[in-house]
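Note that this complex is displayed minus one protein chain, with the remaining chains in position.
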Amino acid sequence: MLEALTDALSLALDPSVLLFVALGILLGITLGAIPGLSGDMAIALLLPTVFYLEPASALGLLVGIYKGGMFGGSISGITFGVPGTPGAAATTIDGYQAKLKGKPNRALHTALYSSVAGDTSSDLILIFIALPLAAVALKFGPVEFFALYAFSLLLISALTRGQLAKGVAACALGILLSMIGRDPIGGSLRMTFGIPELAGGLSLIPVLVGIFAVSELIVQVSKAWAAKSRAIVEDAKEKSNMFSDYDAAADKLPFRDFLKLWKATAIGTGTGTLIGALPGAGSSLAAFISYGLAQRFSRSGDEFGKGSMEGVASAEAGNSATSGSTLIPLFAFGIPGSATAALFGAAFILMGMTPGPNMVRDHSDVIYALFIILVYANMVNLLMGKVLLPYYSKMSMVQPRILLPIVFCLAIFGTYAAGNSFVDVWVLLGAGLLGVVLRLYGFPLAPLILGFIVGPGAERALRQSLLIGGEWSYLFSSPIAIGFYVTALGLILLFTLLLRNKA
Amino acid sequence: MSSMLRNPLRYQDFYVGLVMIAIAAAGLLDIAYGNWRTGQTMGPQAFPQVAYIAIMMAGGLVSANTCIGKYDARQEEIVSVLMTAVVMVSGGVLLFLLAGRLGFTVTLALALMAGSSLLTQAPLRHWKTTILLPIMAAVIMYFLFVQLIRIPLPGGLLF
């Protein structure tokens, strides 16, 4: 054990490995910040490097990309209101509001710190208590998953400002959009309107980037156009400088201010770690649930949606805390629980290791090295983030007339590159149009995405349960499921009572 | 009680609710009479049906709310934003189709120039940001997407 550990240390702390980790993080942050492109795509792209590189270097590169990408998605979310990755959608809600209020740097730093905090805790859990958590994850069958998904629908109200009816409708619309394509149980086509390309359904990236990012871009372009025609843009103000005045010094986040967000960060970390360990649930769901729970338990829950740093911290910690735990089913049982885990599984296989419990036993040096890399890569991420963030904050202040066309083109080709799919591009633009209409008529967008993420999983789990159990009572056959329902009921009662008291 | 006297026909949300009800009704009719494979304990129509019903009830509530004075304010710039949306979405379609025919870098450079020129007052005077910068951005994106990521778009006529 000790020998394996020293071997692993010398592998992991090799300067070349460090260099690859840093390179990966830089690539990850940059690609993650481009809407549509994500860490997953970059990992798939660089998978062949495992043929050329030493195992530790290759893993360092992939881990770096993954961690960088997780955080990178929030950068564009906060600075432009255009989430770069699905996981960053929840961070965008408050992050972008904070930027509009002139605090991009504060929001970015909150995101960075909470991302690193969530990620590190999740990695430590992967390293030290993977097996017990994996055993819990295996207990999640269709019945338990349905309860989890049903529970997460409670969050509609946390994600809605204004009329709850519109939030519910947006969520229902998201569920409907997710039902397009082949019915996963019976195999028949639904709502494809005779278009064969829709048989496979809509993918998450184009829908999410379209609804959130493209619609935001359209609204901003419309504003920029109006400003131009009203000749509000004064030439003198532009000077030769592309940057308008922005004083980064006035927008700092002292670390002790971040510490005040410990509760939101802890909620995000716990939720993210648990959801990440469940095969198939995903980081965007983790971020939304963290955000919803943090709002429920916050003293200033009213601030959520208006640029609350707690909102940023909980969502980002929830998103990043999936990163270590998503590997738990892979290490414990060889089950890839997410697209990222599948890619890491592929990397292990290409290196001649079979994912599963034997991997840790048979290749302890490489796996321990990976564990060490997972942890210190977070520190590298923190350092590089600290160095880069001032520039990103400044970039967010670049004049929209220059930036908007570039971001729009990046979103189109980024989405195309993520799945090499023409259909995805049409879906992206269609979703953008839909997003604009919904915004204009006062519908919140986050519940739509929640419905889109939860819909297929909930349907599959419910119908699987009914197929296995044969009757509805089977849904209450599991203590975990009952636990979810009771908690949900309790939360509803608690908050209706609280509301009544306030009123 | 004075709010009860409001005329709901004056408020946009009243119609938004009606549209929601109409859409949901169309969907439910489609499930009832369209080509759906039903009959199992829980068939493929169950979830969409529940979703449509939810939309219908929400629509009813939104309409009803306008009668008691609860409604979202009408956004002033609706028409201009919708126009922008239509222009940008068709521009996006055009851009993507042309990129595979005319050539990725050229199309992209042209699109970026057009975009920033449209949003800039006196674009020629700001040639650095309306002409030079787009070309640079297009070249960078060429390296990113074509050389590094290797998107499988056809090469196109030009570069």
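Think of it as A and B in the order they're written, each chain with its own count starting at 1.
Note that in this section a contact is a pair of C-beta atoms (placed from the backbone, for glycine too) under 8 Å apart; a residue touches a chain by one contact, two chains touch by 3 or more.
We adopt the following convention: contacts and distances are computed from a predicted model.
You can't see one chain of this complex, but its UniProt record names it "Tripartite tricarboxylate transporter substrate binding protein", from the set "Protein-glutamate O-methyltransferase CheR", "Response regulator", "Tripartite tricarboxylate transporter substrate binding protein" or "Chemotaxis phosphatase CheX-like domain-containing protein". Although it is not drawn, the missing chain touches A, B when the whole complex is taken into account. When the full complex is taken into account, the listed residue touching the unshown chain is A:Ala342, out of A:Leu133, A:Val312, A:Leu327 or A:Ala342. Among A:Met351, A:Val375, A:Val437 or A:Ala488, only A:Met351 touches the chain that is left out of the view.
Taking the complete complex into account, A:Pro184 is the one of A:Gly162, A:Pro184, A:Gly301 or A:Pro390 that touches the chain left out.
Mapped onto chain A, the footprint of the missing chain covers residues 10-11, 14, 16, 19-20, 23, 44-49, 51-54, 56-57, 61, 137-143, 181-182, 184-187, 196-201, 203, 279-280, 329, 333-337, 339, 342-343, 345-346, 349-352, 354, 356-358, 419-424, 460, 464, 467-468. In the full complex, the hidden chain is touched by chain B at residues 147-148, 150, 152, 155.
Methods note: only the chains that are shown with their structure count from here on.
Residues of chain A touching chain B in their complex: 37, 41, 45, 162-163, 165-166, 168-169, 171-173, 175-176, 179, 183, 185-186, 188, 190-191, 214-215, 217-219, 221-222, 224-226, 228, 231, 233, 235, 238, 242, 399-402, 404-406, 408-410, 412-413, 416-417, 420, 422, 425-426, 428-430, 432-433, 436-437, 440-442, 451, 455, 458-459, 462-463, 466-467. Interface residues of chain B facing chain A in the complex, by the touch rule stated above, are 12-13, 16, 20, 27, 36-37, 40-48, 50-52, 54-55, 57-59, 61-62, 65, 70, 72, 75, 77-78, 80-86, 88-89, 92-93, 95-96, 99, 108, 111-112, 114-116, 118-122, 125-126, 129, 133-134, 137, 141, 145, 148-149, 151-153.
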